[in-house]
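Would you mind keeping the following structure in view while I ask a few things?
Here the complex is missing one protein chain, while the rest keep their positions.
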Amino acid sequence: MAARGGFFLSLLNYKTEKYVIAENRKIGILFRLYQLAVLGYIIGWVFVAKKGYQEKEEAIQTSVFTKLKGVALTNDSNKGLHLWGAEDYVIPPNGEQVFFVVTNYIETPNQRLGFCPEVNGRCTSDDDCEEGETVIAGNGIKTGVCINSTGTCEVHAWCPVEYSPRPQEPLLSAAENFTVYIKNFIRFPNFNFFRSNVLETAEANYLKNCTYDSETHPYCPIFHLGNLVSWTGSDFQEMAVKGGSVGILIEWKCDLDKDYSLCNPQYSFTRLDININNSVTSGYNFRYAKHFKDPKGESFRTLYKVYGIRFDIMVNGQGAFACDMILLYMMNTSSFYRERKFEIINFK
Amino acid sequence: MAARGGFFLSLLNYKTEKYVIAENRKIGILFRLYQLAVLGYIIGWVFVAKKGYQEKEEAIQTSVFTKLKGVALTNDSNKGLHLWGAEDYVIPPNGEQVFFVVTNYIETPNQRLGFCPEVNGRCTSDDDCEEGETVIAGNGIKTGVCINSTGTCEVHAWCPVEYSPRPQEPLLSAAENFTVYIKNFIRFPNFNFFRSNVLETAEANYLKNCTYDSETHPYCPIFHLGNLVSWTGSDFQEMAVKGGSVGILIEWKCDLDKDYSLCNPQYSFTRLDININNSVTSGYNFRYAKHFKDPKGESFRTLYKVYGIRFDIMVNGQGAFACDMILLYMMNTSSFYRERKFEIINFK
Partner (left out) sequence: MAARGGFFLSLLNYKTEKYVIAENRKIGILFRLYQLAVLGYIIGWVFVAKKGYQEKEEAIQTSVFTKLKGVALTNDSNKGLHLWGAEDYVIPPNGEQVFFVVTNYIETPNQRLGFCPEVNGRCTSDDDCEEGETVIAGNGIKTGVCINSTGTCEVHAWCPVEYSPRPQEPLLSAAENFTVYIKNFIRFPNFNFFRSNVLETAEANYLKNCTYDSETHPYCPIFHLGNLVSWTGSDFQEMAVKGGSVGILIEWKCDLDKDYSLCNPQYSFTRLDININNSVTSGYNFRYAKHFKDPKGESFRTLYKVYGIRFDIMVNGQGAFACDMILLYMMNTSSFYRERKFEIINFK
């Protein structure tokens, strides 16, 4: 046992497994075939699949363009009739991947810069209204005066300030019938592979009349807003009151080796603003203003608080990953011909 | 053969490979050096490269800011001269990563809410114009009357409704000469590594005059819109008529171990709305309105249908991946000193 000659020396010993060589042609041929298969797999993986993997992970190119159609006539008891076209109810109007559709609103017309009572916050004396203080959740800057008639502080603001009760009914309930045309182009640049979710065999007339349905029209790119919401398990009219957020997921699982026409989009729909206790976070609203000048050149504005549904379109490319195949290769246990291979030693 | 003493007992046997130990210093030193290399590689991979991998995959931070320059004077036969600055032709104007440049438009001025004939859809009698029906592809809500002089339904709409013939010539053909300054900042947060596509050695004057060219000015961040389109293989004036979509890909392949100055962006350009049969999906347009009030406080608006080119800037970080290196390690076959290691057994 020369290895006992010193720990340091033994460190320099070269340890290798001891092998058994079986001289049998059938087994040998099988063994070499197996090796060739493994080799082929590795080359295939490293040079072909891995390249595909990088493609997908770092350079999938996608472009989404949306266009809404539909008109709604609203009849506000105070402001009369108003006609909403896509140029009004889609924000922003420029066909983006994430867009917002107005379903309800509070309009405060003819606001002018001046002094008026706040609607939020109570005061009993001028001491409650420190001059120059910014009311974070309010509409203006306090002037230091408490107005008795309203019981609120006077503010320097766009007057009259917005009074926004909790909305009960969606004014644009007709938004349920609007449609959105989603154009999605994808490209795998290293393969110079293009694809669009608009069927290339589709006739112009098909696209003018079809509406997406997972069963009957799975490749029609035109979606009914009411359906989009109902497919997430929510009710459109209910969501329309205070707003919400819906995700439209487009998945492209394309095997680039296979036929071009097999690469088709899969749509799925989900509500994005779900919470277990949604009392606090529910709803989606924001404000914007339209500015005007009167004949004297004085500014005034109409303030809109709009409630509505935000649609996020998310596009995913193919996601198969080859790492698990390495594992399968590692799990090979070569359990043939067990007995011949083992020396049995009585350990203790 | 004690292993035959029972299947259950044999399950409790501990099986290990049988090793050969070679007492030879040269080989031993080589072997230990090899082990150290493997160990160093593993430590390097697990603690350094893997961290880098996570960085890249989940936490590359990037920020893109765009600014367009150029002015165009349009001479519309109906509406006279109009001057377009970046504040008008870039939508949205706030320097986003995805922006739209107007190249053509149809203006419908002085629309007021009222009743007028539709331009789409034919009718022969009032029965064709069901009251209250929403015309999805139309401009308003039917009143139930068919107007004989036009042969179309009367609608409640912003009147007169837009009449939009297929555009033939781009009104803003001068947009070809606009330039876009693209500022792209990237950051690998775990390494606290910053980088911008604006050359740090560049003098202020260089940036005032240069224009990107892959050969002569590969690091100039100012792009000529005409060039951007032509590098995708398309013609700007042709695309300008009905609009289109162009992708600008910025790739950062930075080896963070190497010199800071070697980490530079690579630009590539691609048309994103290509289809084999592009008759249906071609073009990019949307509508927006400017709202006004007359001296009496009545609302009116100017509706714009704008055609143009959308530019999507896509930023990719470095994508090398370490998994294949494990594979190489696994492929090591230790084929040295073959004869000594093997026992040859006549298998049957």
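Letters A and B mark the chains in the order given here, with residues in each chain numbered from 1 onward.
Following the convention adopted for this analysis, a contact is a pair of C-beta atoms (placed from the backbone, for glycine too) under 8 Å apart; a residue touches a chain by one contact, two chains touch by 3 or more.
Keep in mind that this is a model prediction, so the values were computed, not measured.
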item: Hidden-chain contact residue, picked from the options A:A37, A:L81 or A:L113; value: A:L113
item: Residue, one of B:G95, B:P160 or B:G226, that touches the chain absent here; value: B:G95
item: Listed residues A:F65, A:Y105 or A:Y284, member touching the removed chain; value: A:Y284
item: For subunit B, the residues touching the chain missing from this view; value: 2-3, 9, 11-24, 27, 42, 45-46, 50, 53-54, 57-59, 61-63, 65, 67, 69-73, 81-83, 85-88, 92-97, 110, 174, 177, 179, 183, 185, 187, 189, 194, 196, 198, 200-202, 204, 207-208, 290, 292, 294-295, 323, 326, 330, 337, 339-340, 342-344, 346-347
item: Hidden partner chain, residues of subunit A it touches; value: 1-3, 13-15, 17-25, 27-32, 57, 91-92, 98, 100, 113, 134-141, 156-158, 245, 247, 249, 251, 268, 270, 272-277, 279-281, 284, 286-289, 291-293, 295, 297, 303, 310, 312, 314, 316-317, 319, 321, 323-324, 326-327, 330-331, 334, 336-337, 341-348
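Just so we're on the same page, only the chains that are shown with their structure count from here on.
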item: Copy-to-copy rotation for subunit A and subunit B - C-alpha atoms, rounded to a multiple of 5°; value: 120
item: Centre distance in Å when subunit A and subunit B are each reduced to the mean of their C-alpha atoms; value: 15
